[in-house]
Structure formats: structure tokens, C-alpha cells
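After this line comes chain A, so read on.
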Amino acid sequence: MRAGGIDPRRGMTMRNLLVLLLLTALGIAPAVVLSVNKPVRMAYLQNDIHHLALWVALEKGFFAHEKVDVEISGIFRAGPEVMTAFAAGGLDMAYVGEAPATTAVANKACRVVVVAQVNTEGSALVVATGNAGIGKLSDLGGKTVAIPGHSTVQDFLLKKALKKEGVDLSRVNVIVLKPPEMINALRTAEIDAFIAWEPYPSQAATMGLGRKLATSRQMWSGHPCCVLVCDSVFLDANLERVRGVIRAHVRATAFIREHPEEAVRIGVKYTGMHAETVRTAMDTVHYTHELNIEGEKEYVQFLSELNYIRVESPQYFIEQFIDGEPLKSVTQK
Partner candidate 1 sequence: MALSLELVDLTKVFTASGPRDSISVFEKLNCRIEKGEFVSIVGPSGCGKTTLLRVIAGLEQASDGKVFLDGTSIDGRDPRVGLIFQEYALFPWRKTLENIETGLEFGGIPKKERRGAAMEYIRNFGLAGFENKYPKELSGGMKQRVAIARTLITNPEVVLMDEPFGSLDSQTRNDMQQFLLDVWQRRRDTILFVTHNVDEAVYLSDRILVLSRRPTKILKAVEATLPRPRDRTSPESNHIRRIILSLLSTSVMQ
Partner candidate 2 sequence: MKGKRLLSPIIFIVCWQILTLAEIIPAFKLPSPAQVLLGLRDLIQLGMPPGHPLLYHILYSLERVFWGYSVAVLIAVPLGIAMGWSQKIRDVVEPLVELIRPIPPLAWIPIAILWFGIGGTAAGFIIFLGAFFPVLLNTAAGVLAIDAILIEAARALNARGRDIFFKVLVPGSVPSIITGMRIGIGIGWMTLVAAEFTGVKQGYGLGYMIMTARDIQRPDEIIAGMLVIGIIGLGIDSCLRLLERRLIRWR
């Protein structure tokens, strides 16, 4: 301690604090993107046949037709990772499962809104072919089932179906694997079953490793699955471009229905799987752009029951979460 003047130790602590604050301020957060000249950054899930509309739109040049420049900024292994990318400011729009999107927004990880539906149904629970012990869903008690991630649509479907069958959730060993790993784990009998988006269930069937015990339609008929989401800040600043993307999406969704064989070809290109597998996979998926509010209510309620999210007012949440205006303005031309 020196006599007279500030205690140099205290002075240094203040200085350290200011330096810390300064560095933090500099290191932070993405500037609001003046996105006029930059392409729209989009993402989809690896080998997820639900996102076929996006692939069709890319291949057929639908985005270019709307004069919107689109760039694929990421191909992710599961929904929650897409949401983390939004949180980090790395994406503008994405095709992603409604469950992980709901979870992320409810837990305030990021602010996105749902602007269009992508598909309903289109997942399946697969058990190993040799596993005769599992004849129906209620046989899953005490077994090991793989999901692509917590709070994914598949996680949701599995638990909802099990609850409906009266199976005690704590008795089922639910583990997380990425879909490509699921097929292998089924082969080596480390898991008894898995639930994943198409085309993985169809691939397991084609390879003779598994059989579909239940499709997601059987678990929850007409359930909404993937949605087209948009970062809310981006939406406010780029309404016209977002509308262009939605228009392309609607057109691509119709294209799949009208030109199934060409759609299969595009599906083969983006998944690398056989045409037969892709065709079978597509059969279980219902491609539609129409928003499903009722389905989202189910998501919010059950995710709350699972304690993944805590939402004070589900009604208010859904109103904020789903924005039907851009879609309406595009389809009511």
C-alpha cells in the first residue's frame, strides 16, 4: 500500500473490469444484417426426405424465378442444431421440425416464426427384423429406443405414442443417436428400435435390417412435422424476399404431387439412396404448405408435460410463433 494516492491494487482491478467490458462489447453479436445484397441463408436436415420441397425448388430454379438469391448455409444432423445456428445468428430461414423450433423459441434461445408448413407425417418407428419380442408399441417397455435428439419431432412422437399405449416412459431406455448411426446400432443389436424421419426407416427396411412397427401416421394421424421458419428480425427487414421464398416453396410442394418421378430423382440426388428406398419413403410423407395451428397446440401442451418448456400462455405463444400473414398474401393471389 502506498501512502497517498489510489491503492494500485484497486486501480488495477477497476482497469481489469473496464478491459473486460470493452472486450466483451467488441466481441459481441452480429450486427443487424443489412441483408439487401446478401443471399438468404437457409438450412435443412441431412437426408431428410421431408425437406424435398427445398431440394426441388433449388433444382428447378424456383428461387431464381422469384429473383431471390438463396444460399445453403448449413446441412444439419438434427433439428436442435438448426435452432442453435439461429441463436448464433447464422441462419435466416430453415426447414426444421416443429418440435425443436417450438422448444427453442419457448426457451428463448432464438426468435423465429413459422411461415409455412412443409409436411405432415413421414416418420416411422423401426424394430430390428430379428426382434420377435416387439409386436406392438406397448411391448417397448424395458427396451432401448434411439431418437435423433431430445425435443425432436420423433422424440415427441415416440413419447406421445407410448403414453397413449399406457407405457411407463421411465421404463423405456431412450438414447440419442444420429440417424445414420441408428441403422448400424440396430444391426449390432445395441438398440431394439429407433424412430427417425424418412428415408432412414425405409432404408433399414430395404437393407433387411428392420421392419416398420408403426408409422407416424399411426402414432398421431395428420401430425404436423416440419415447418419453414424465418428469423423474426430478418422477416421484418425482408418481407418481400421471404414472400418470394414462400412462393417458391408452395410451387415446389405442388410439384412433388404433380411430378412424383422427377421428385424421386431429385430425392435420390440429395440423399444418395436408391430410388426404391426414396419412393417408399415419399409414400409415407404428406407434403403440404398449409399451416396447422391445432397441431402446434398439441406440441406446446405435450412439450410442457415433458418439462422441456415452460410457457405461461400457450395461446399467446402460438400467436407469436406462427405468422400466417406472408403465406396468406402469397396464396391468395
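In picking the candidates, the idea was that all candidates are chains of the complex that A comes from, given by their letters.
One rule holds in what follows: a contact is a pair of C-beta atoms (placed from the backbone, for glycine too) under 8 Å apart; a residue touches a chain by one contact, two chains touch by 3 or more; residues count from 1.
Since this is a predicted model, take the numbers as computed values, not measurements.
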| item | value |
| --- | --- |
| Which of 1 or 2 touches chain A - same complex, any copy | 2 |
| Chain A - residues contacting candidate 2, complex | 13, 16-17, 20-21, 24-25, 28-29, 78, 80, 83-84, 87, 100, 103-104, 107-110, 144, 149-152, 169-170, 173-177, 181, 185, 188, 190-191, 306-308 |
